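What you see is the complex with one protein chain gone and the rest in place.
Going in written order, the chains are labelled A and B, and every chain counts its residues from 1.
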Amino acid sequence: MNWRPRLADGTAPVLIVLVVLLVTLAFVGPTFSEPAGYLALLKRAAPLVILAVGQYFVIVSGGFDLSVGSLVTAAVVIAARLSDGADANTGWVIALLLGFGLLVGLVNGLITTRLLVPSFIVTLGMLLVLDGAVFLWTDGAPRGALAPSFRVFGRGGFGQVPWSVLILLGVVVAAAWFMRSGTGRTLVALGDNENAVRLAGGAVHRLRVLAFVLSGLLAALAAILLAGFAGVSAQVGQGLEFRAITAVVLGGVVLGGGRGSVVAAAAGALSLEALFTLLNLIGVSGALESAVQGVILIAAVAAAAHGKQLRRTHEQEVVRPGRGGAARADGVHQ
Amino acid sequence: MNDVLVRLEGVTKSFLGVPVLRGIDLELRAGEVHALVGENGAGKSTLLKVLAGAHRPDAGRILVGDREVSFAAPRDAQAAGIAIIHQEFNLLPHRTVAENVYLGREPVRRGQVDRRAMTAGTQRLLEWMGEDGIEPDAEVARLPVARRQVVEIVKALSADAKVLAMDEPTAALAGSEVDRLCDLVRRLRERGIAILYVSHRLREVFELSQRITVLKDGAFVSCSPTEDLSPGELVRQMVGRPLGTLYPARDSDPGEVRLALRGAGNGRLRDLSFDVRAGEIVGLAGLQGSGRSAVARAIWGVEPFTSGVVELDGEPTTITGPRSAVRNGIGYVTEDRQGDGLALRQSVRDNALLVRRAALRGAAARRDSDLGSLLESVAVVARGPDQEVRYLSGGNQQKVVLGKWLAVSPRILIVDEPTRGIDVGAKQTVYRLLRKLAADGLAILMIASELPELLGMSDRILVLHNGAIAGELPAGTSEEAVMGLATGHGLGEV
Partner (left out) sequence: MTLVRRRLTITPTVTVYLALAALLVIGSILVGANGGVLLDQSGILNILTRSTLLGLVAIGQTMVIVTGSLDLSVAYLAGLCSLVTAETMAGRTSMMVPGVLLALAVAAVVGLINGLVITVLKANAFIATLGVALILRGYLEHNYTGPAGSVPRAFQHLGYDRIGPVPVSALLVLLIGTAVWWFSRRTRTGYHLYAVGGDTEVARLSGVRTSRTIVTAHVLCASMAGLAGVLLAARLGSGAPYAGTDAGYDLESIAAAVLGGAVLTGGRGGVVGTIGGVLILATLDTVFDDLAVDPFLKDVVRGVVLVAAVALYARHRLSRRSS
């Protein structure tokens, strides 16, 4: 590989935002004068960051995954019922949850690619199915309890460092490595121009399914951390799909695909969590959290669109994507 | 002297300090076809956009009749009687012909759209233009591609356009459709329309126009009556240098048969049998709809043959799709460069390595150490491998497409309209590159609708007619001979 320490396209703004937030935290919150404060933040942010990484794969390849929120709820409720407070169950329950996430992603991917249903609809359908099925199974309220050994991943740590932070780092590093690989680059190209990838001999369906499978798998992983951290409730995953999409968009990833980096998506999720922490510290009501999220979402996209416009005028050539025909290149670069 | 309908004087336009138009003058007269030529990057498209009201000039004047005007938006230009027929069809496929024609100007009667008036108006204009076979109430998606252009023109005329600017109107057409369009342009001229005709196809320019304006690098070069210009002189003005040998000399020494079809056919193609040898360029000629691209798509496995045999290096091979084609050593430069060839928002690097990464496995898919030499071999001019390909000129984009195929070292290369929409200089580079690849032992099947190009490049030419091979012609044959076979008249009747 041609390794160069280069920031992928569009990563810089969100990193600046993140640094500003983290520095502000140090001034506002007493706990942030030492690493423990930041570790606690990372621990809290881990599930969302992992979800955002999963969502990134789907969005960058040109889709949506609206099912991750209900997948998290389903996974947590299943975990509680199957774990049933017994440590002996932890191993196979975790394996089963990851398998469940993988299966949900596989179904999402297969329906999207084989039946040609837009992913927005497929994952919306999956959201309804998962919501209904879980409560059907539990008769409306989560039952059972999580074994202490299960909760360790979300709560415990390796010395000072929480497990969830280690898992988070592992996921982000692996994702960044994957996105530098040929398969990763082809996934982005797929979001840009599916025809080109197909005619280049790419396995378009397999790539798309892979994106959904990764998203499902990471959602299950996020659920394991979240269950350990926050405990069992039927609302645990509510709205997480939109929060993950917000994070990804905040990272400069463009809906519709073909643009943005996974590290930026992860940084977007971390920034969102840091912002909520900050708001909490300066005494803004928790009820306003979502309003702030809304404002940020719009601001991020507007800023990105504005920046793009500036760049486009600069580069002059305007290509209308997805429309055939000869190049209408009157570009200044000859 | 005909009336001057529109006059541009000293039109200047820059984008963030980069001048794109430098003091252009242009006069459009009623009943006259005025050709606008120049290489890509000469500023033709920008000039059209200024005329269409999509860009505002930084300096200079636009006069409609004697009145100076300023267009804030396309609708202002429309109101002044100026219409642009774009390269890409600006139609809504799922609306009817009449709905498209009146889009944005629907007649309203008692608060609702008067659909009867729309149908009648469309019908009237079609008759006035001498075009039949188009139903005003048909959905546009159901019209053949070549007919959609007529709808575009009706749309412009219904807006009372007196000035039609046509941007590469024949780029998507071939053979009889081109002639049909040229006839239409003549009829429109006779009916007093002023036409600005932008084209890379010099033959049409000479056939149709009364005057020719040449632009180069955003500057005005000349404006002369067509009869005062020779094709050679025109090219010299466009390029700024004599073209000399546009096509490289043939030095082919055909080797063994790489690709062979034996009685191959499918729904659109019948009983095709031919060979393509290592080291030669075989041209594939035919009219629009004759099945030229279908041959490429069939070999490539997108719409595969259902009968007959395809042999690669003498071995019967079944190709199930692009992936298997790539792995069998076949490359395919598609006709639609931007739609099928490139991921426009990705870098030069990612596009050049796309096929390798998408279709190969293991270490072969990961290799990228040769990227520099790969880009050099196709002579891509870019700021660097990280520049997004959408910012490259058409010619450089095409070179990237060639590069992505060379990255997997194919033995057979199919090129479909390899120089469509790229300027003369870039064309020459592409020609040389193809010739060099052939000399290096590649078997090349080349599809092109411009006959001079096909004649200039091919070592032999196969002519398709109605999905079957009508005949084979040697290098150095005439355009007439090709057209004779392509139209089904045979050699003798020409």
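Assume contacts are C-beta pairs under 8 Å (C-beta built on N, C-alpha and C of every residue); 3 or more make two chains touch, one makes a residue touch a chain.
Bear in mind the structure is a predicted one, so any value in this text is a computation, not a measurement.
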| item | value |
| --- | --- |
| Neighbouring displayed chains - absent chain, whole complex | A, B |
| Sole residue of A:23, A:36 or A:121 that reaches the chain not shown, by the stated touch rule | A:121 |
| From B:58, B:135 or B:472, residue that would touch the chain that is not displayed | B:135 |
| Chain not shown, touching residues in chain B | 52, 54, 74-75, 78, 84, 86, 90-95, 99, 103-106, 108, 111-113, 132-135, 137-139, 142-144, 155 |
| Contacts of chain A with the absent chain, listed as residue ranges | 64, 66, 111, 115-118, 120-122, 124-129, 131-136, 140, 242, 245-246, 249, 255-256, 285, 287-298, 301-302, 305-306, 309, 320 |
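Everything below uses one rule, namely that only the chains that are shown with their structure count from here on.
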| item | value |
| --- | --- |
| Chain B residues within the chain A interface of the complex | 15-16, 18, 20, 40-46, 87-88, 167-168, 171-172, 302, 322-323, 325-327, 332, 334, 336-346, 350-351, 353-359, 365-366, 368-369, 371, 381-383, 386, 390-394, 396-397, 404, 420-422 |
| Of all residues in chain A, those that touch chain B in their complex | 1-2, 6, 181-183, 185-186, 188-189, 192-193, 195-203, 258-259, 313-317, 319-334 |
